[in-house]
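Notes follow once the structure below has been shown.
Complex shown without one protein chain; remaining protein chains in place.
Per-chain numbering from 1; labels A and B assigned in written order.
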Amino acid sequence: MNKSDLKLIIVIILIAIIILFMVAIFNNNSNKKALIYYDNDLVLTIDLTEKEKKEYFVDGYNGVVKIITEDGKIKVDEEESPLHLCSKQGFIDKTYETIVCLPNKIVIKIVSSKTNDLDTILR
Amino acid sequence: MAKKRKFKKGVIIKLFILLVIFVAIIFGVVFVIKKIGNMKFKEYTKTLNYMDTVIDIKLYSNNEKEANTIISEIEKIYKYYHELTDRYNAYEGINNVYTINHTSDITKMEINHDLYNILDYSINWYYKSNGLFNINIGKLTDLWKVYRDNQTGIPTNDELYRLSGLDIKHIVLYDDNKILTGNVNLDLGGIAKGYATEVVHYYLKSIGFERYLINAGGTVLAGINSDGGKYRVGLQDPDNASAILKDENKEIKLNVSNAIVTSSGGYERFYEYNGVRYHHIINPNTKMPANNMKSVTVITDNAMLGDALSTTLFLMSIEDGQKFIENFDNVEAIWYTNDNKVIKSDGIKKYE
Partner (left out) sequence: MEIKKISRIAMLLALSVVLNILESFMPLFNGIIPGFKLGLANIVILLVIYIYSFKDALLISLLRVFLVGILRTGLFSMSFFFSLGGAIISVIVMYLAKKFTKLSIIGVSIMGSISHTLGQIIVAIIFYNINMVYYMAWALILALPTGILVGYLTKEIKKTLDLSIKW
C-alpha cells in the first residue's frame, strides 16, 4: 500500500460521511402534508408546511367542500350535510387526527415524515 | 522457464489472519447496516370507506409491489365483508344481511359460508354474554336511529314494546349454509368490523407480513412498527373529538404490538335529549341505549373476540364487566365512567 492508496481511502471515507450527512439532513424536513380522499380515492394532496392561509375546493357527494389550511393546520370550512359534523370539528394538525365527512364521502388525513407521539387514535 | 518457489509459510499465516480480521469487520458492518436497513422500511398507506367507518391501513415494507398487493388484498376483504353485512344495500350474486332482512317469506335462504360463520359466532356470543350481545335487534336499532338522526325525542314505550321478534331463537341456521328468513332483522354492527379485521389479521399472519397498523374505526389491529417495536395507540375522548382520553391529566397511551385494541362508546354517534345522552349501542333487554359508561376499550389477540367483547362490556355494568373478562385469557380492559373516571384492569400496566 502506498501513499496514494491511503489518500484514496481517506477521500472515500469523507465522501461516504458527506452522503450520510446529506441523507440525515434531507430526512429531517418535516414534510407535512394533508391527503384528501373522496370515496377511497386520493383526490388532493396539500403541502402543510406553508404558513399562509389558503382555500381549496373539493367535490363531495353532496356538493363542493371548502377546505382551509393555515399555519400547518387544516379544516373543513363549509360543506353540505345534515349535521355539519366535519365543519364543526375545526382545525386538525396531528397525524393521528382525521376529519371525516361521511355524507360527503370525504376524508382528510395528515401525514408527516417526522416521528410522532402517537401512531393512531381509537375512536 | 523461471525458477520454482514454494509459498513461504509466513505469507499464508499472514493471509489467513488478514482474512479473519476482514471477515470480522464485515460482520460488524453488516450487523449495523441490518439495523439501519430495518429503519428504512417505507410507509404505505390507504384509507378505505367501508362498514360506515373509515379504515386506515398503514404498512411498512421495503417492497412496493408487495405492499400494494397486500393493501389491495385487505381492501378486497373489507369490501367483501362490507357487502355481506350491509343492512342498507343488496348486491348482485350474494345473499347478504339486506336480502335476509327484506325477505318476509318464511323460507330457507342459502347464504355463503362466511356469513354463516359470522352468524354462528354471534349466536354463540349471545349465550356467552347472557343475552346482551344480540344480533337480531335490527328493528330496535332502526327505531332508535330515526330518533337519533332527527335529534328530537326518544321512542315511546309503546313503540318500543310493539317491536317483536328480537329473540335470538328466531335465527335458525341449517346445514352450514342456510338461514330461515321472515322473522329476523339482523344488525351485525357489533361484530362485522371485528370479524373482517380478524380475517385480515389471519391473512397477514398467513403470508408472514409483520409491519402493519390498521385502524378500522373502533378496532385497531397492530403488528410491529417499522423498527420492529410497538405502536402507541391513543384513545379518543368520547366528549371531545379532537382530544385524547386522560387519566389524572395524563394522556392514556397504550404501547401495543401484535395485538388488537377495540373500543365501544358513544363517540360521535350519540345525541342528547333533555340532558340525557343516548348512544347508538342499544341494550336488547331494556331496549334503551346503554349508559353504564362513556366508553370501554379492550386489548385482545383476536379482533372478533375484541369487537364482541367490547360491545358486551359496554352493555354491562363496570363491576359485572370486571368479573366477565376474567373468563378470558389475554384480555385487558379500560373503562371510562360517566363521571369521567378511568378504571383499568390489572394487566393494563403492561401496555403503559
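The criterion applied here is as follows: contacts are C-beta pairs under 8 Å (C-beta built on N, C-alpha and C of every residue); 3 or more make two chains touch, one makes a residue touch a chain.
From a predicted model like this one, the values you see are computed outputs, not experimental measurements.
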item	value
From A:Ala16, A:Val43 or A:Val64, residue that would touch the chain that is not displayed	A:Ala16
Contact set of chain A toward the excluded chain (per top definition)	1-2, 4-5, 8-9, 12-13, 15-17, 19-20, 23
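Quick note on the criterion: only the chains that are shown with their structure count from here on.
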item	value
Inter-chain centre distance, chain A versus chain B - centres from mean C-alpha coordinates, in Å	25
In the complex with chain A, residue positions of chain B that touch it	45, 47-49, 52, 54, 56, 58, 75, 149, 213, 215, 217-218, 220, 225, 231-236, 241-242, 244, 253, 261-263, 267-268, 297
Partner chain B, residues of chain A touching it in the complex	35, 37, 39-40, 82, 85, 89-90, 92, 96-98, 100, 102, 105, 107, 109, 111, 117-123
